[in-house]
Every structure is written in C-alpha cells, then in structure tokens.
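Can you keep this structure in mind? I'll have questions shortly.
In this view, the complex is presented without one of its protein chains, the others remaining in place.
Chains here go by letter, A, B and C, matching the order in which they are written, and residues are numbered from 1 within each.
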Amino acid sequence: MKEQVRFYEKKVRIEDLYETIREFKVRGFSYFLFMTCVDWYPRNYFEVVYALRNLKTGENVKLRVKLPRENAVLPSVAEEFPLALYQERELAEMFGIRFMNHPDGDKLENVILEDWKYDPPMRRDFDTAEFASHLFGERKYD
Amino acid sequence: MASGLVRVALAFLVLSFALLALYRNICWVSIVPAAFGAAIVFSLSSPLLLFVGWEIVSWTIFFSIILRGSSGGTESVPVVASRKNVVYLYVSFAALSAVFMLMWIFLSHFSYKSPYFYLAVVASVIKGAIIPFHLWLVPVYSSMDLSFTAFNSAVLSKLGLIVILLPLYLGADYSGVRNAVESFGLEVNFIRIFILLSSFTALYAAYRAVLTEDLVELLSYSSLSQVGYIFAGAFLSLSSGKDVASMALNGTMLHALNHALVKIPFFMLAYFVERKYGTTSLSETGGLYKKSPVLFFLVLPLAISLAGVPPAGGFVSKWLLYTSMLRAGYYVSFFLLGVAGVLSFLYVYRFLHSLFFERLKKDSLKEDDFLELKWHFLPTGVASVMTLIVGVKPSLVTNLLSSAIPEPLSLNVEAHLPTGSIAFAFLLLVIFSAFLWKISADHRYVPDTDNYTSAAVRLDQNPEISYDFSYGFYMPLKRPFRWLCYLNPEKLYDVLWEYLRDGLSYLRTLASGRFTDYIFYISIFAFVMLFVGKVFNTPCFLMIRKIFSFVGGG
Amino acid sequence: MSVLYLLYAFVVGAFLVGFGMKISARVKRKYGPPVYQPLMDVIKLLSKRSISHGLVQDLGVWMALAGSALLVLAIPVSPFPFINLDLIAFVYVSAIASLGVALGTAQVANPYASIGMARALMLMLGYEVPVLLTVVFFYFSLGTATLADLATLQKEGWFLFKYPLLSAGYYLALLAEMGKPPFDVVTAPSEIASGPMVEYGGKYLGFLVIYAFFHTFVSTALFAVLFLGGGTWWEVLLKQLVLYFSVVVVASSFPRFVSEKAVVYQWIVPSLFVILNFVVVAS
Partner (left out) sequence: MKAGVLSKIGDILGDFINWARSNSIFVLHYCTGCGAVEISPTLTSRYDMTRFGIQPVATPRQADVLLITGYLSLKTLKRVIWAYEQMSAPKYVVGFGSCTINGGHYWDSYATINLLDLYLPVDLYIAGCMPRPEAIIEGFEVLKKKIKSGEPGGWIDYERRKDWYKANQRRLFGDKI
C-alpha cells in the first residue's frame, strides 16, 4: 500500500506566524497547498491551518494557529505565497477574519458572495436552514 | 478645347467655393491663392503660365503648413516639432516637381507639343504623389489646417491630371491607335510603367488606411488611394485605343468628381472632430450618431460612394476604370486596383463605425459643442445628392463634363452599365422590405447600454465601463500583409540614402546628412546633364527603357 | 414577372437551406429537422416582438434584404427577366447587402458585433481575391465577363470541364462567400455569440434569415451559371441541388479556420488554382 500522505504538525502562535512561514519556505516548503479555517464554536476559537509541501522531498507540513472568534485578525502571507491571496479573501468572507496588510487593502469587498449584507455564513452559529427559509420564502408542498 | 477646360475649372472652383463658403471656419489666407493658382493651371494658356500657377499652388500649401500654428487651430496634435521635417519633406518634393516642369518648358521652347513632354508627366506625377513620390502627401495633409486639406485633397491633388491629359486635348484626331500620344513623344511602355505604379499606390495607400489608428491619416491615405485610381485611369486613357480610352477618360473624370464630393465633407468633419474632441485617434472619437443622426444620413451616401457600392457614384467610376483596364489588357494593375477597391470598403466601414457609432468617451463635451454640426448639413447634403445623381444617372453628369472630355471620346455610360435599373430596383425592394418590416410584429427601441454583454455587468449601472471594440480594428490583417511591408516604398528611400551615404563615401564633404540636400543635388545633376545634349539616346537610357517596357508589360 | 422570380428564389433558397440542414444532420447521423424547417423559423421570427437599437439598424436590415433580392434579379435564369451585369458589377452589387448588415451591427454598440463585423470584412477581403482573378481569367481567355455571354458561351462545353482548376478555385471562394464551415468563423454560434447577429432578435433575425435564403440561392445560381452553363430554371435548380449537396457535405466535415488563417488560405489556395489555369491556357 502506498504510504499515506503524512503531515507534520506544528502549532504556531499568531505573533511568530509570519516568521515560521518564511522559515519553512526557506527550508524548501515552497509549495502552498491550501489554507482553511476550523470553527471550534463551543470552545470559542478559530483554528486556521496552513498546509505547505516540499516538492523535492515530498514532505508536507501543517501549521495551526489559534485565534479568538470575535474580532479575528491575522497577518496576510500573500507576500510570501501569492496563491494565498484568493484563499484569504474567501476566509475573510466566509468566516469574517480580517487580514492585515493584505495586498488588496484591508476592506475586502465581497467577491464570492456578491452584495452580501448578512454575517459570514460559514460560521457555526449561522443557521443556514432558518436563513434560507427566511430569505428564499417558505417552501410549498401543496 | 482649352476654353472648355476653363469652364470645367470654374465649375470645380465654384463647387468647392460653394461647399467651403458654407463652413464658417475658413482660413482664406491659403484657399484663395490656391484656387487662383489652380485656375491659372486650368486655363492652359501657355506652359510658362502653367508653371506659374503650379508654383502658386505649391507655395500656398507650403504657407498653410507653417500657418497652422498661428491660425488659431487647436495645437492638440503634437505637430510643432515634427512640422519642421514635414516642411522640409514637402519643399524637397515641390522643388523636384518644379525642376522637372522647368526642364520641360525650356527644352520644349515654350510650346506644348514637344518630344520632352514626359518631363511634365513626371512633374505632375510628383504633384499627384504616386508611389515613388508619395512620401509627402500624408504628413502634409495631417499637419495642415484641415479645412484647407479638404480643398487640397479635393482639387489640388488632381492638378497633375490636367498636365497628363494635355495630349488628348491638343492632340486632336484619334483615328489611329494611340496616335495622339506619339505626337507628344511619349513611349507607350513609359506610360505602362506609370499605370502599374499608380495602381500599386492605390493598393499600398488603401492597406495603410485600413491599418491606421488615426482619423486624419485614414482620410489622407484614402485620398492617396483614390488619386492612384485617377492617375491610373488618366494614363490608361492616354495609351489605349479609342473605345477603351473613352471609357477610361470618363471613368477618370467621374472618379475625380466623386472623390472631390466625398473628401470635402469628410475632411471638414475631421476638422470638427479635431477641434471639439481634441484628438483624432479613431478609438477615442465616437458618439456622433447620438448627437446628430441627420448628419449620419447625409454622410451615408458619400461613404457608400467612397466604397464604390452601387446606388452611389463611386460604383460607376470604379466600374468604368476596371472594365477599361481589363479591355486594355492591364491585368496586373486591374488586380491591384481590385484589391484596393475591397480595402476601401473596409476603411470606409471603420470610418463610419468609430466616428458615429462608438460611445461618446469624452465627457467634457457639452451639448452646445455639437450645435455647430448643423453647419455641416447643407454642404454634406449637396455633396451626397450629387453623388447619388452620378450613381443613378451618370450620363447626365458626363454631358455636363462634355467640355472636359473631347468630343470623339464621349460615352453613354448607361449603355454599358444599367445603373438606372439597379437603383430603381433597389429602391423598390427597400420599400417592399420596409413594408414587410412594418407589418411584422412590433418592436421597441432600446438604449445602447442594454445589450447582451451587459448581462455580465449592467452597463447602465456602472457607466465608467466602456465596452467599445475599436483599437486595432483590423489588427489580424497585419500578418497576412507582411509581404506588402517588404515592398514598403519608404524603405526605398532608406536604401537609397544608405547607398548614397556609404557608396559615395568619397563625396563625404557633400553628405550633409539630410536627404533633402540629396534631392536637390540630383536635380542639379539632371539639369546639367541636359545641356550636355542628346543624353537620352545614350545606350544606358535605352537599356533602362527596355527593362521598363518588360516590367510594364504585365 | 420579376416578383415571380423573387418568390421563386425565396422558395428555392428556403428549400436549399432546409435541404442543407437535413444533409448536415444525416452526415452527423442525426435525423435532422424537416426540410420546410427554415420556412417555419421565418414565420415564427417575423411574428415575435423584438428590440431595435435605432433607425440605422432598421435601415441596415432593409438594405440587407433589398441588396440580396437585387442580386437575385441579376442572375440570368432563362424564363425570368434579369439585369445584365458583368462579374465586377455583380461583386459590387453584392456589397450592398453586406454594407446593410454592417450598418446594422455598427448601430448595435455590442463589442461582439463589432469584432464579428471586422472578421466578416476581413474574410470578404480574403475571398474577393480569387473572384478578381476569375474575372481576369475570363477577360484573358474569353474577352468578356458579362454573365449572359458566359452562359451562352458554354453551349458546347461547360467551363467546369474546360477550365477545371478555375472552377475548383472559385468553388473554394464560394465556400467562404456563403460562410460555410471551413470559413464560418464569422457567424458561428460557439465563436463570439454568433458574431454580427448577436443583437438581432425577432423580425430582424427573420430578415437576416431571408437574406441567407437569397444569398444561398444567388451563390449557387452564380456558380451554376458561370461553370455549369445555367439554362432554364429547372436545369439551374438541378445544378444548384447537386452543387449545394457537395457544399454541405464538405462543410459538415471540416473544422473552422481562425479569421486570419481563413484570409491567408483564400489568398493562397484558390488563387493558385486560378493562376495554374492561367498558365495552362496561356501556354
């Protein structure tokens, strides 16, 4: 059986997030796989995960950052990995995380959800069923 | 015969005066002397007077280039620096043509009928800007005050026509083939070369007009192309039998008339655009149809005539030229003119599209800027009515020009081309389709922001997005036309300049670096060689004539 | 009588287009719409409400229909009256219809329409070159290019057999003139949303469909007259059917040229054929 894809984990604090990403890039993890956000709603914190891959050796690393749910702010890594540009915008829209010195400026007006006037939909405390029936009207079964 | 020509000249002048008198912004300083000079040339009283008229015309053009800056014309077009070399460019060619004219007059002892007539032909070819001598026309047209360019391109560029057609007017009988020409010492092969050259000018100029991005340049190259048509027709009428000559001469006269009728309103329009829009680049102009639809419907017959499409006059004259060229057997030059004809359709559409139908991008233009357009209605209307008359009933116009066309060469155009029935059938069918259109389901008019592409983004909600496709309209044509770039006449001069500078290195002292001095030296050298005597019977010239006749044979 | 001629041309044109649809469907192993499908399309389109962008689009549509109908009147088919034109005048008369469509698309401020129109005019530049060479060839070998004379000259032998290369060259130019697939980059739906016709709906599209009927009739009838010795109307009809069958089969089995390659192709291959025929005749 081909060996599973192993991810080395590393917990990182917000302050030295940028340095660790730059350091991993220097060590050869030059490929930015993806970046997601896990919403631990009951424990009241977000966990943003950066996945990097070293193309030469084939190793993968996962950097996990904890940050408070209310006014979540993160430094933008788009300078190092341009690919992160769009994924940071998505997290900003879906989870309401603000990214400092993001190349497109601070106020990221919505791209995915056009003219979205409500709070970010992917947060756990957002009840989509209730929202859908409120906005898109009661469904008829007659 | 000469008096007939004066009548035509005066008719031309009255026409151009009438058209120009109705435009409020006229720089009289350059038009009156130019018209006067042209009148002298048309009067054909004696070669010296002809030369005087010729020079007056050259000088007025020279003055109008310099006057451009001070005559209050908007200085928007960055011309001041480049105007200096435009002046040099024009002066060198005007001098060259004057030199050849002088040589003709002195050698022929002040009489028209002389074996040295081809010098006058070369002089008129330079004035008409045929290929080797075409460099000056476009820069001069675009750096002059456009209202004078209108007069210039309509009347003055055809000044050489009169000189070329002299043998037909003074040569009297046409019984034999081409005998009118032999009496003037013109070699048929010599004329065949010029037919080939002027049709190549038509093609080359049309190609440049299609690919240009500037409105005035487009109109100037189109003038150069039409002048190529006219000179090809003129040379053809010189060098062919009676029936072909009559068709060619009528075609030339009609084409000159059509071209004059089209170019005066178009250049005046360009003059308006240059003043109001501040720029003449085709991608920034636009929106004229929204401002004055009436003007568009007046300009439409003229555009149709320039493209040579049936109901208008251009079709008749182009058909006459094509058929006479085919009957005379000049297949290569017919092919060149034919492709130039199709290209004219392309750049006429580009002219209409980017001037009338694109969105008005200049928001600085207020409503009353366009009130001035109503001054254009009458002259454009007069010109388009006359083009339609030429298109529908050309025999009416050829009778009017009968004094300009010697009696034996007159031609009833309707016999050859049923223009009347085409126009009548077309009118009936348009009425029928309008009727069918009316009885079909109804329709509603929609603003031009409501179109299919706006489904992606509402154009009416964000007006700053301009969705016009205008820059590089025929860009894909650049690659197929690569071969024409190699035949680029401008390269001809560069090659000549390279050779002169390096080849004659021992004349380093004379090489002052500007090629206008070289033109001057050549004319001096030619002048001196004349007095050495029978230079033209030397073996080298006969050999050149052999090559010319072989190439021209095509 | 000429009104009868126009009706005849309309019916034959519609039938030809329907016939063409059927053949191209059968080539793709599809059953294909009924042969009278174009007639139904026209009736439906003429009865649909539509939008217009201004007077010039209406004028353009009228000119397109009138220009193509005028072309029909210029084709010498024996019982019907016709205007006797020669090939050069014929090319310029056919320019009225394309000018009409061009004006219509200019009024529509849609960039797809302008790009489509620029491509259409470039393609026109492409296929005019072989047509001009054909005119030169006719003058060179026969001394005349008027359609009626050419038809009578073919009494003893069709030009298709006397000058096979010339007719092959003109056949390729015919494909481009009719906008059939090897050269249909202009109005192909998958290109820029059917090019110049992007804003034509309802009765305006109906007018352009009628223009297409007349244009098909005219192109095929012209080839029949020039190279197959056109005669009475049913002779010409038979020749048109066979010709259009071959055109559609060729059309539905070739991919599409980019507009610039189409122009270059038209300048090289058909012109080469005509010039080769020149050499054959001259020597």
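Here, a contact is a pair of C-beta atoms (placed from the backbone, for glycine too) under 8 Å apart; a residue touches a chain by one contact, two chains touch by 3 or more.
Every value quoted in this text rests on a predicted model; they were computed, and no experiment measured them.
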| item | value |
| --- | --- |
| Among shown chains, those touching the left-out chain | A, B, C |
| On chain A, residues whose C-beta touches the chain left out of the figure | 113-115, 117, 121, 126, 128-129, 131-133, 135-137, 139-141 |
| Residue ranges of chain B at the interface with the undisplayed chain | 438-442, 450, 452, 454-456, 458, 461 |
| Missing-chain contacts mapped onto chain C | 21, 25, 28-34, 37, 39-41, 43-44, 46-51, 189-190, 193-194, 197-202, 205 |
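Here is the rule we use: only the chains that are shown with their structure count from here on.
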| item | value |
| --- | --- |
| Contact graph of the chains (line, ring, star, complete, other) | other |
| Centre distance in Å when chain B and chain C are each reduced to the mean of their C-alpha atoms | 33 |
| Chain centre separation in whole Å, for chain B relative to chain A (CA means) | 67 |
| Intercentroid distance (Cα basis), chain C paired with chain A, Å | 59 |
| Residue ranges of chain B in contact with chain C within the complex | 289, 293, 296, 300, 304, 307-311, 315, 318-319, 322-323, 326-327, 331, 334-335, 338-339, 341-343, 345-346, 349, 352-353, 356-359, 417-418, 421-422, 425-426, 429-430, 432-434, 436-437, 440-446, 448-453, 467-470, 473-474, 476-477, 479-480 |
| Footprint of chain B on chain C - complex, ascending | 2, 46-56, 58, 61-63, 65-67, 69-70, 73, 83-86, 88-89, 92-93, 95-96, 99, 102-103, 106-112, 114-115, 117-119, 121-122, 124-125, 128-129, 132-133, 135-136, 139-140, 145, 193, 198-199, 202-204, 206-207, 259-260, 263-264, 267 |
